[in-house]
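A protein chain is absent from this complex, but the other protein chains hold their places.
Let's look at subunit A:
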Amino acid sequence: MITQPEELHDVRLQVNGSVHEVRVPARRLLSDALRHDCGLTGTHVGCEHGVCGACTVLVDGRPVRSCLMFAVSAVESEITTVEGLTEDDGTLSPVQQAFSDCHGLQCGFCTPGFLTTITAGLRENPEPSEDEAREMIAGNLCRCTGYQNIVKSVLRAAEIEREIERESGEQVQ
């Protein structure tokens, strides 16, 4: 049997402020393009059908499952992966710092998806109640922590963000 070589598409992905020119078949999932073609292995892949949330990235600021998007469909979007949450000088973002403070991860497999989801969630609701924190992470699975410390991390991240805001307010004065 002679099989046709698969058609490849030149795709310009904008990830964490950089442009990645990749050549991929149409069926390349965005999660795989990020990992294999862009070398950004922070995005993890668990179920590949939208259920676990490990692959969650921000597409134009909104959390989206990267395993349910094709790289070819992401051409017009600005993508943020977990690597893009950290400051240029390596300073952890408030959500990352909170996970470290509260022991919000064990094996860390699920963590990139939680970090991106919570980063966007706190932009929408900067002062979540404990119930709202729980709801914010309800679409992501973690097999290690039992979630309690992740809920604490959400609340702690909100607190860190408030501290940063207060400090920058004081500096302005």
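Keep this in mind: contacts are C-beta pairs under 8 Å (C-beta built on N, C-alpha and C of every residue); 3 or more make two chains touch, one makes a residue touch a chain; residues count from 1.
Basically, contacts and distances are computed from a predicted model.
**Q** UniProt names the one chain left off this complex as which of "Branched-chain amino acid ABC transporter ATP-binding protein", "protein-glutamate O-methyltransferase", "Carbon-monoxide dehydrogenase medium subunit" or "Acetolactate synthase"?
**A** In UniProt, the chain that is not shown appears as "Carbon-monoxide dehydrogenase medium subunit".
**Q** Identify the residue among A:63, A:84, A:112 or A:128 that touches the chain left out of the display.
**A** A:63
**Q** For the chain left off this view, which of A:107, A:138 or A:164 is in contact with it?
**A** A:138
**Q** Out of A:29, A:85, A:115 or A:154, which touches the unshown chain?
**A** Residue touching the absent chain, from the options given: A:29.
**Q** Could you please point out the subunit A residues that touch the chain left off the display?
**A** Listed in rising order, the touching residues are 6-7, 9, 25-27, 29, 32, 48-50, 53, 56, 59, 62-65, 67-70, 72-73, 75-76, 117, 121, 135, 138-139.
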